[in-house]
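Take a look at the following structure, please.
All protein chains but one are shown at their positions in the complex.
Going by the order they are written in, the chains are A and B; count residues from 1 in each one.
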Amino acid sequence: MSLSYEKYMNLVYNLNYINEPVPKEIARKIVSNAVSPVVTVTSTNTLDGHIYECYKLDSLYMLLRYFGDCITDRDQSEEHIRRSETGRVRSNSVFLRDSPQFIRFTRPLPDLIGTRNENDLLFDYHSLEVFLANYLDMVDAHTTWETPHSLLQHSTYHKFFTAAISSNSYLSPYESFNHPVVSLLAIDVARGENYDDARDLLIHFKNLHNSTPNFPTSININDILPVFLLCYDENSRSQFELCQALVKTLKKQLFVESILLPLWKYPTDIMKSLHQPIMSSLDENMLLLVQDNVFQLPLELINNIYDRVDILTNELMVPFMKRKISFWDETILQPRKSIFQNSKLFRRLMPRNNMSSGNNRPVTVNRDGVSYFSATSNEFLLRKLADWSFMLGDFKVAYGTYDLLSRDLENHFEYLASCLEWCALSVLMGAQSIVTVKMIKNDIDPLINRALKSYEFCALKAKDKKKTKELANANGVTKKATQETYSKQQKTLSPQSEPESEGPTAIVAGQPAQSYETRCMLLAAELFLSLSDTWTATPYAIKYLETILDECALGSLSKVLIWERLAYCYALRVDPRVSSLKAREILPTNPSLQSNVAEVQHVDEKSDSSTEEWDSSYKIKYDNIAAQGLSRRRKSALFELIAARKWSTCRQWKRASWCFQDIDQSFEDSTFAFREGLIIQRLQNLIEIHEGQSLQGDAK
Amino acid sequence: MPCYFAIIGYQDNPIYEAEFPFPQLQSFPPELKELNPFILHASLDIIDDLQWQVNPITGMSNTSSGGFLRSRHNNSNENCYLGKIDHFYGFPITSYLSYGNIRFIMIHSNGTGNVNSTQIDDNQVKLFYQEVHEMYIKALMNPFYKVNDPITSPVFDSRVRMLANKYLTK
């Protein structure tokens, strides 16, 4: 059984897979997962209470979140139904029914809105660093010095990558990936809840935009599909019949579909532990790391839930999304295309207001003076069309729409940046096998550069605004706080020293845009690495990662991870022709060549002496001159060395030693590397000392 | 600016190394000093690649990272002096290939850690390399010297340092 996506992401709990290779297309899977459709889970108090009694979980959401992520893998049930491997469609075909499908479960909308911060911050570098520190501590606790490390290194990086690019709870006004697609409304039939409770839930949900303070203008309740989830006891025939009747009434009266979930009364003899959800917000991740305990559920229930989730996505959610997409396509995209396609002149002639017809005030302005498009504006709907196409794997439509949209948004840098970013990413995701050097050079790279520039511009704008505000308030608190954050980022390595005092005030002006910029570069780098022609693609990945190191205020641990990644990038940078050469050499082919050699040797033997006497030890020795210069293994070794040194300054000795083991091999033949006073000697000594100490500590 | 110079042989083995502490005995910061040989070693990857390119100086820009920073004054089709081939933390690395593909390679730094102020004068550096090349050939003319062995002659050492003094101090 090969290593599944979810097991890989939770590798530290599945150490028996440690020698497996990295799962295929891992970068695409993570990205798909990070932007997968969001399902909010709202449940009644009765249901939550019942769940707590039975399974010791606080709410239905806490239960369901274990079943998100890659739902087609059914990773946590025993009988693996691997449809994804049997009938895989070409990855660039429209609507990937058989490719792995991902969804995410989140808390109810009011919760999300309540925790949303005003700064439009994707993640802040500091909490990322704290998370990483905790995670590394945990890895440290689970492993020994001799644990095979290469897969673990990849997994750790991808964990970091996931944490940096995704956030479930954050509702961005500029993109709709985290905006809920489906709202799951759950009632407990077993505890006597009925039609009235369901109706109340729905009414409450439909009125959210009126009842919730600070409801974001970018979310339209009508674009969210409500679905009822009726939980009942499988052993009770009467409850089942009750549910059947309820489904019909709900459909007739409220026009809402329902799903039946037999949630209660399972034999507890076969329990199965659940692994951590992959896509959760940083805060949730952090909480889980601190708790570090494992939940168990009956196997049968797990299978049942997976079945229901399957129904939810394939029978309700995906058709709903497709309906919406084709509706928007007909009403907005096609008219736009037919009149204005590539005609800048004509567009300029049209008054701007006309373009966003149907809504008299498309742009709303918040109190900081940042303008937002409302959820019903054409611009945002187009964006949503593109985002949803992206989610469903229709990258062609996504690309076209982003491209079109980016021309409309030239004056709205926040929107433009994100639009350009995803435009580039949809090419990278969709056309992976056919991306050529020319495409990268002429299309993808300029798009990403433009996106980065726009983000930079946003950051500058935000800083300017902050400055003028500061001048008005005449206090220097923010600047001081900034310095504090920075110095703390440098120092903070253990969760104990986590400064609670730092509120949102400490957030550096312009950091929101910077966090997007970082995400954009991380995403681009990782997707470039996943391209098949690594020789042409890796330089771009390297470029972005180096820019991150140079420009972003990442914490030191995050930086080391990126150094380590750089080493990996360079290791990947091998000309494909060379790798094929090597493959050919292994095969004992070319019999003609060998006979040639034999012939020549025969010519040499003019006397009875054998050719073995010929001493060629004085000849200059080369190894594989054909491949000379077509790989970057020495570069890779250098970066690994730097990573090892940085791990040691972060006092992550086990990590340093893992890196060091690889370095040791690559410098085996070079005597100069082991001279006194050079870094290898120093590191070797340091690592030996700390390894000894930790082993002693373990013995005690 | 202090420079770290090395001549690298066929098996990536240094056959001569020197640090030029110019001016005023300025030296590399210790964290770089312990890394210098490895930085050079890593740059060999780039040299190997350039070695077989028809126009290593102009062909650089699209094949390797860091190419955009290269100076372009050198429009002749020479392929011994490779110019700036790489950089590390903003320290430029220049290189030169002898006819026997012995690699001459050097990290230039200004010793202050100020990344942007390190500029290299291609003409001077090229002349330095040519002179060292000549000196290397002279060392090679010694019948007791075997190709690819370390050059231990104090005279060679002293001459190379004099050349560095002449061309690399500014």
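By our rule, a contact is a pair of C-beta atoms (placed from the backbone, for glycine too) under 8 Å apart; a residue touches a chain by one contact, two chains touch by 3 or more.
Rule of thumb we're sticking to: contacts and distances are computed from a predicted model.
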Looking only at the UniProt record of the hidden chain, which name from "Protein YIPF", "U6 snRNA-associated Sm-like protein LSm8", "LAMI_0H02718g1_1" or "G-patch domain-containing protein" is the right one?
"LAMI_0H02718g1_1"
Counting contacts across the full complex, list the positions on chain A that touch the omitted chain.
575, 577-578, 581, 590, 593, 596, 600, 603-604, 606-607, 609-611, 613-615, 618-620, 622, 624-626, 628, 630, 672, 675-678
Need a quick check: the contact residues on chain B for the chain that isn't drawn.
2, 4-6, 14, 16-21, 25, 27, 36-37, 51-54, 76-81, 97-101, 127, 130-131, 133-147, 149-159, 161-166
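By our rule, only the chains that are shown with their structure count from here on.
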Taking the mean of the CA coordinates per chain, how far is chain A from chain B in Å?
42
Any idea which chain A residues touch chain B in the complex?
539, 542-543, 546, 620-622, 628-635, 637-639, 641-642, 645, 669-673, 675, 677-679, 682
Which stretch or stretches of chain B touch chain A in the complex?
10-14, 33-35, 37-39, 41-42, 44-52, 64-65, 147-148
